[in-house]
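Since the structure comes first, as structure tokens, the remarks are kept for the end.
Only one protein chain is missing from this complex, and each of the others stays in its spot.
Naming follows writing order (A, B and C), and every chain is counted from residue 1.
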Amino acid sequence: MELKDQIRINAPRQRVFEALNNPAILKQAIPGCESLEATSPTDFTAVVAARIGPLAARFTGSVSLADIEPPVRYTLSGEGKGGPAGFAKVKAAVELEDDGQATLLNYSVKADIGGKLGQLGGSIVDRTAQKLAGEFFQQFDALITLPPGSEADAAATDETSSDGPARAARAGIGPLWWGIAAAMALLLAWLALK
Amino acid sequence: MSANPDNQKSWMGTRLPRKEDLRLITGQGKYVADIVLPGMLHAVFVRSDYAHARLVSVDVSAALEAPGVVAVITGEEMKTQCRSLRQPVLLPNLPAKYPTYYGLAVDKVKFHGDPVAMVIARDKYQAVDAAELVVVDYEELPVVLDPEAALAPDSPRVHEEEADNLMFEMTFTGGATDEDRAKNAAEVERIFQSADVVVKERFRVHRTGTTPMETRGVLADWSASDGLTVYNTTQRPHIDRLAFADILDIPAEKVRVIAPRDMGGGFGLKAPFYRESVVVAYACRKLGRPVRWIESRYESLMNIGQERGQINTLEVAASKEGKLLALRNRGIADVGTGQIGVYWGFVMPFLGAVEMPNAYTWEAGDTDLRVIFTNKACLTPSRAFGHFPTRFAVERAVDIVARKIGMEPSDLRRRNLVPRLPYTSVTGEYYDSGDFLKVWDNLMSQVDLPGFRREQAEARAQGKYLGIGFGCGVELSGVASELMVPMENQPGYGAATVRIDPRGKVFIMGGDAPGGQGHETTISQIVAATFGISPEDTIITTGDTGTTPFGSGTIGARMGSYFASAVRKACDELREKMTHVLAHDLGIRATMEEFAFTDGEIVYQRDPSKRKGFREIAERIVMFPINLPEGEVGGLETTAFFEAAKPMICFNADACVVEVELATGQFKVLRWLTSEDVGNVINPMIVDGQMHGAIVQGLSNAIFEEFIYNDQGQQMTADFEHYKLATAADMPDIKVTYASTPCPHTPLGTRGIGEGRPSAVPGALCNALVDALVPFGIEITELPIRPSVLWQKLKAAGAV
Amino acid sequence: MYPANIEDYQRPASLQEAVAILRGYEPGDAIFMAGGQSVMQAMKSRMVRPRCVVDLQAIAELKGITVDEGLRIGAMTRYVEIAGAGEISSANAALRDAARHVGDRQVRNRGTIGGSCCWNYVASCMPAVTLGLGAAFHLLDAQGKTRVVNAGDFFLGPLETARTDHEVLTHLVFDAAPRTGSAYRKWGLVTDALPVVGVCMKVSLDAAGRCSAARMSLSGLPAGAQRVQAGEKALLGSDGSRESVARAMEAVVDAVECHTDKWADANYRQQLIRTLGQEVAATAFARARGEA
Partner (left out) sequence: MKTIRVTINRERYEETVPERMLLVDFIREKCGLTGTHVACTYEGVCGACTVQLDGEAIKSCMMLAVQADGHAVTTVEGLASGTELTPLQQAFKAHHGLQCGFCTPGILMNMSEFLEKNPDPTDEEIRHGLVGNLCRCTGYVHIVDAVRAAAAQMRRGG
């Protein structure tokens, strides 16, 4: 499956890039995200509890980052394991460009799903992934454009003093939401099919 | 004993209802999943989610702790405790790269569905629970999926110990030396250069197969004194027995394999020796308890039954008068991992290439085949063994030639049919006997082609598109040792033990293992006819290596040719003995031919007052063996073996009528008519049924079914929602007719039938579709042919 | 395969009891079982692992078809009953068209309209048909409160509906306006398979026999059941002629996103929308005119 889109975010590029590197914000933007942990400066794991209709699943994902060039671009590859359900693999490239006071975020994702996940996934994979990506950006946009000092911002600040995600944030990396969102989208798509 | 009201001959050729049916329609059949042994454990396989990956670790600790779990077996254990499946008894005598592999994957997984571990539990639900707890750490490797790309020097290798992915290659024409073959190729090229008409197309046939309704099942039982007993859904129990012995290192006399009497279809899928059987048998020996594995449909569709899968780039040269001159083919088969005992995935395309010339008198041919490893499940034999794709190519190409020169395709076929048999094809296949023209003319006599052409024209004028398509097929009637030994390293002869008990009942034991073909009935008809008794007085046992003579299995249409002939031979040996003793008792000098076996009696034909009941003479020889003719001893049992000097064939021709809806490309097969040479028919009802089933399998393969791998090697069609079989509502009525020539090489004039039968179907179907759409000049060179595909072609041709 | 462990099975005798049981569980841990023809697939493949199965079979008030002001169909009414229901008039005849070709006889003997709608599988027929007919979905919660959700608001996306975890769908109500006809048809690779595409149409005719109101929906597309208002608008004023229907179906094709999968590519799906649309329109108009 391939997804490609451009999203306009109401914040300057530097802030967008930082936010993309702020696990606390990302954690809030990813629907159902339960935890984010850094296992090395460029490797992360996350647990996402996904639910669609009557179906629910917990999904463990890992993400590695490369080609980081703040505040312009990075690439990411991730893999999510849904246990006996199978797996999802994601490769994504993100590029930011200025658009006045706002930022244009260009992304392209190639995701592959395997095991029963993929076999039963059928044709609604793309759609569900798109839908979830859309939800993510809506939430992300809302969080990033909150005035400073608001709750989310405070939460993000608090978390920078804690462990895992904080290290990630300080290292200037962290858009692991990509792998997770896409992998989770795929899982949900699979779940959505009988 | 019930008497036969008619004369003995009536049992042959009779539409006798089957002996098998009573138990099957009342729910008393006993399939492998119905067999339960005390203390039996249930096995479930953990299979790879990846098409190609290194096995970093297989952690079974959580699974071992799960409720009900008795053991978990991994590849490492299989490798150290058993031999590989690369054993001589499972290896053909053909030069190929034979991968070494074990019951479970070792070091790496090579296709999506590769077995990685086996969990054994007391309850099958718990076994599935525990299998979810086996944690496998995979390190993904690049996948090899496209057979042509797999030949590139820098392609990743499916089997790293091999130099490349080319498993097998062979040229089938031109002789044994490179020089001869080069000469032949040049001669063929010369014909092509000067031919009036040349057709060249790349014919692609997808992966599909025959998918019996019963999946595989293995129930293994171990006893320290008797050794291993395996109830196995297999078409060849005697080969399995040797394989179990060799791989598990058990003396062969301590292995007994029983193919359950009731098997839910085989169609070739149950002919190979499978790795899962080894693991189940190993676990049973290790645990000293019965272990049963019943394959899920998911596993079945992931692992076996995938056949066809060939690309044939075929060129045909012809004269403008419609004489087929030469064929040149470059075949490619996408074999998958090549890991299936006996066949190794390439024996089918090998035979498919041999059978490519079909029933036509080509003057020359230049054909070769390359079989290439990929990260897919290994090709498994399926009815129409290897030649579904090659026949599709030839039958389509013949039609394309006919259309190019403005000839009726049926006329062109008739003109090029081998006029007299025996005949040896350009690929060296021997056609022993029959009358192709008689079969063809019988077909055409029922078609009324001019009438159809008028109907077609009228319909077309009203916007209704009808088409007629033809096809034909030379099929093997059993496979002789001459071909079986090189091809599968196994004999081809038929074997049967016939025993007459003191009550005059006849027991027949055969080493083959049927799966619905009606062996019990047809054999009972042969025996009843031979002895003049009722079919009810016969008891047929098959498939148990403990009680039956060695047989190569129920494969390649061996029933009507080899097994039936061996039974007849054995019966004749016993008739000889019975009449010898009877003549002695009657105090006359007479040969067997002077006696008639009829109505439960043996009658001296020159003096019908001299007669004795079949049961009485049986009892006399078995129970009271005194005062026998000199040199005779008591007992009535013999084992006979049958082998014809040369391979034998059967032949069929098909015509079908289709209607295509232009707006959607949706089509319906309106009529299907066949003409068959099956030799002398034992039970026409059963033969009809074989033909119906084969034709519908062919149609379902050609239209609906397709095993699909995505670009990651993920198999995307592992259930019946995604792998679509034809339903009753999708299929036409079928009319089967006969134009038989008795086979001169079998004692009853019978031929083996039904195995290759689906192969003529896709060509005939697509020829009809193309015929219906002649105004738009579309061609079909790929399968499956679906409405959406046809509509795209119509759209491209400007028809819609 | 076999379902994962189930801790409890309940067969409530009343609606109140049914919703009360669900209240005792976390969302998703208890699941309603209607006919079970989708839920069992999900449980056997272990995509759904409920702790508790609440079987609705014993609740009589969930079953049956009655005609009063409109057509009322209980959520647990099975396809086989809908397929043979003479009391369903022309306006809602699409229900019969669909029910006759869902799955197979065995599925139709178990599967229910409510179960199918609540599961809202992406390629099933009943969501599209109830959407096309503009059904009203009646829900009951644990407090005994009822609410009515229109079809357009009921189906949210694949597997998602407006029904909350603690609500039960009791019945659907369809209006049966005069001079109104509906029809549904689908195409799948094999007979009665899940639709590659299905089209549902409902038309009301004025005195002159022209379409005065229309509803149209599709099944088989990745969005799941989908209403196509562009097509409805284009159908207004139509007398059911091939040309006018063709124009409407072209509007549908332009408005929806078709996808490519192993059964058909996007172009082919568009073509099916056109051809099925013609067939469905012919039947729906005839029914509205009282001719069929």
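Simple rule for what comes next: a contact is a pair of C-beta atoms (placed from the backbone, for glycine too) under 8 Å apart; a residue touches a chain by one contact, two chains touch by 3 or more.
Nothing here was measured: the structure is a model prediction, and the numbers come from that model.
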Visible partners of the omitted chain are B, C
Among B:163, B:176, B:213 or B:645, which residue is in contact with the omitted chain in the full complex?
B:213
In the full complex, which of B:345, B:434, B:515 or B:665 touches the chain missing from this view?
B:515
Which one touches the absent chain: B:734, B:748, B:765 or B:778?
B:734
Options B:108, B:499 or B:692, residue touching the unrepresented chain
B:692
Which residue numbers on chain C touch the omitted chain?
1-9, 11, 33, 36-37, 40-41, 43-45, 53, 55, 57, 80, 103-107, 109-110, 191-192
Can you list where chain B touches the absent chain?
15, 17-18, 20-22, 24-31, 33-34, 125, 210-215, 262-265, 267, 296-298, 515-518, 685-686, 688-689, 691-697, 719-721, 725, 727-729, 731, 733-734
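The rule is short, and it goes like this: only the chains that are shown with their structure count from here on.
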If you average the Cα atoms per chain, which one ends up farthest from chain B?
A
Centroid spacing, where centroids are CA-atom means, of chain A and chain B in whole angstrom
52
Roughly how far is chain A from chain C, going centre to centre by Cα mean, in whole Å?
35
Whole-angstrom distance, CA centroid of chain B to CA centroid of chain C, is 44
Which positions in chain B touch two or more other chains at once?
132, 716-717, 721-722
Residues of chain C touching 2+ other chains?
46
Per the touch rule above, chain B residues touching chain A in the complex are 49-50, 112, 131-132, 710-712, 714-719, 721-722
Would you mind writing out the residues of chain B in touch with chain C in their complex?
124-125, 128-129, 132, 296, 298, 663-666, 704, 706, 708, 716-717, 721-722, 724-727, 729-730, 786-788, 791-792, 795, 800
Which bits of chain C are touching chain B when the two form their complex?
1-2, 4-5, 46, 187, 189-194, 262-265, 267-268, 271-272, 274-275
